Every structure is written in C-alpha cells, then in structure tokens.
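And now, chain A:
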Amino acid sequence: AAARDQVQVAGSSTVLPYASIVAEAFGENFDFPTPVVESGGSSAGLKRFCEGVGENTIDVANASRRIKEKEIKACAENGVTDIIEVQIGYDGIVFANDIKGNAFEYTPTDWFLALSDEILVDGKMVANPNKTWADVNSAFPAQNIQAFIPGTKHGTREVFEDKVILAGCEATGAFEHLLEHAEGDSDKAKKKAAEKACISLRTDGKSVDIDGDYTETLARIESNKDGIGVFGLAFYENNTDKLQVATMSGVVPTTESIAEGEYPVSRPLFFYVKKAHIGVIPGLKEYAEFFVADEVAGPDGPLAEYGLVADPELSKTQAVVSEEEVIGGNS
Partner candidate 1 sequence: MNLMTALDKDVQTQKTKIAAKNVNVYYGESHAIKDVNVEIEDNTVTAFIGPSGCGKSTFLRCLNRMNDTIDICRVTGDISIDGEDIYDSRVDPVQLRAKVGMVFQKPNPFPKSIYDNVAYGPRIHGLAANKAELDEIVEKSLRRGAIWDEVKDRLDAPGTGLSGGQQQRLCIARAVATEPEVLLMDEPCSALDPIATAQIEELIDELRNSYSVVIVTHSMQQAARVSQKTAFFHLGNLVEFGATGQIFTNPEDPRTESYITGRIG
Partner candidate 2 sequence: MTDISQNTPGPEGSHAGSLLQQSDRTRKRNAAERRFRGYGIAAITVGLLMLAVLVFTIVSRGTGAFQQTFITLDVELLESKLDKSGTRDLDAIKKVTTFGYAPLIKNAVQAKVVELGIETDLKAKAMAGILSKNAAAQLRAYVLENPDQIGETVTFRFLASSRVDGYLKGRVSRDSIVNDKSISPAQLDLVDALVTAGVAAKTFNLDFITGADASDARPEAAGMGVSMMGSLFMMLVVLALALPIGVAASIYLEEFAPKNWLTDVIEVNISNLAAVPSIVFGILGLAVFINYMHLPMSAPLVGGLVLTLMTLPTVIISTRASLKSVPPSIRDAALGVGASRMQAVFHHVLPLAAPGILTGTIIGLAQALGETAPLLLIGMVGFIASNAPETLADGLLAPNSAMPAQIYEWAKRADPAFYERAWGGIIILLIFLVTMNTVAVILRRRFERRW
C-alpha cells in the first residue's frame, strides 16, 4: 500500500464549510496536498477517528459538540489515547422565517408554549392547545404555528432543546410542576424524567423535524410561508434575501452578539487531532496551526467572514495546538 500523503479529515457537517475553506487555503499556500475533508456527521467522524492509529484511519475529526467521555474511552480501547482538542469558535443558531412574513421577537417561553407536547395550564399539564402564535403570546400575529426544527440526529437539536425548550419549560414553571410529579428513585432520576417530559414535542404536525440540512428547511419555508425554521447563523447570512431573522430574548443574532455571549443560542465547534499522527502524516500539524491562525480563524479572517463566531480566546487555542496539548493532561 502506498503511503498516504494528504491529511484526512472527517466529521461534522457544521464544521465542514470552515474546514473546507481552511483546507483550500492550506492547499494553495503550502507544499502539502489539499487535505480531504469529509462530511458525515460529528459522530461518524469521531467513530472513524477512534477506530485506531495508522494510515488507514483519519487524522482529524470535526465535531459540532465536545467529545464524550464514553467516546474517549472507546478511543483509548483502540489505542487512540492522545487527542488534541481544538475549539475553533461558535456556531450561532438562529430562528428565521420568510422575508415577507411577520417579524418575531421570541423568548424561550414562546417556543416552549408553541411546541411542547404538554404545557402547564392552571396548575395542570394539558395537551398543547395552541394553534397560532397569537395563542402563545398575544403580542404575536395570528399566524399558524409551523416550526421546522432540526431532527433528532442533529447536534443543533440538543442545543435547541437545552437552550430554548428547557429554558422555556423552566420559565413557565412547567419544569417545577413536572419535577414535583416525577417518578423516580433519586433526585437525579426525577430531574431526568422531568427534563424528558419538558423536551417532548408535539407530534401533530405543528413541529416538523428536519432530517436534512438547512437547505431543506429553507425549501420548506418557501413552500409553506407560515413556517419558521431553525438555521445556522452562516446559513442565514448567506440567504438574507429569503429569510428574516427573529430576535431571542431581545438580542439580534450576529457574530458579535454571540461572541460576547449576549445571544443565548449557540454552540462551540471543535476539531480533534490524533497526536500520534503528527510527524507521520505530512502537513498535519501545519494544517492544525493554519486553521487556528489569526489571519484564518480570527475575527477578520475568512472563517468569520463566512459566519463563524470567532473564539475570543483564540490565542489559548493556538497554544494548545502548537504545544500539542492533549485531552486530560500533557504528554
């Protein structure tokens, strides 16, 4: 088998655009071949990352979430022990609807009341009766509720559940109510059950899971003007001709407002490097360093221009890469 001479990256489709911008520039500016960046999801990427050490495994895994303990363990079982975690910035998650439609200013409560399976009415959990946004919040127009939210495979869904629905659940008092009536042996189990009840969404067609990508969400909004969708910030910014963005808790989502932590719905993006491959796969370290260089991942770099929320602590990340600092201590 001929030796592999290009860096091989796989993982999150959210990170993919950024990684491909970097890979392209890397290929142009270095004598190394352009890295191959595969999509396929954070989980699939990490899985292949953890398959072992060697040329037939990937060098870098992109992820739109932090690697889980269980995964680190699985990695270690396959001999992948030294993993460098690189946080590249944040992905803003925005709510947008058709450009010609009504404008919205949401709070998490609105979303909970609109989408939850059951809501708290007069101290009792009842099946969600809300049909229009006006039912949810009298300040809203009487537009049919039709939400296109990420399907359960997407990491965005987790963020949406945590930062919006669960927050709304707590804000409406439903969480407390559920916790009181929850069954379970321990407090932890009770909390888990209550959370589960909070985030279970209605299945009557008002809330539609989108398994595909943001383009699909957009297409759905185009064919149903009542629809309100969940998008990545970068996607929204490229489609401002078709979408108008809603505020969340009064904050307009922009790279700045997210970087400053004002806009609540966002998630960090990462990539993971297999330290054992550094020095073996040509250009691997150079790629990682180039990715987090100021001129690339900084606030004025091409990534931010495309929609990445730059990490305010980029210099720390750069140090992690140049020092090859691995998860769980130094080596």
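Selection criteria: all candidates are chains of the complex that A comes from, given by their letters.
By definition in this document, a residue touches a chain if its C-beta (ideal position, glycine included) is under 8 Å from a C-beta of that chain, and two chains touch if they have at least 3 such contacts; residues count from 1.
As the structure is a computational prediction, the values presented were derived from the model and not from experiment.
Here chain A touches, in this complex, candidate 2 (chosen among 1 or 2). On the chain A side of its complex with candidate 2, the touching residues are 1-2, 4, 6, 8, 10, 13, 16-17, 19-21, 23-25, 27-29, 31, 33-34, 36-40, 44, 48, 51, 55-56, 58, 212-215, 232, 234-235, 237-241, 244, 295, 302, 305-307.
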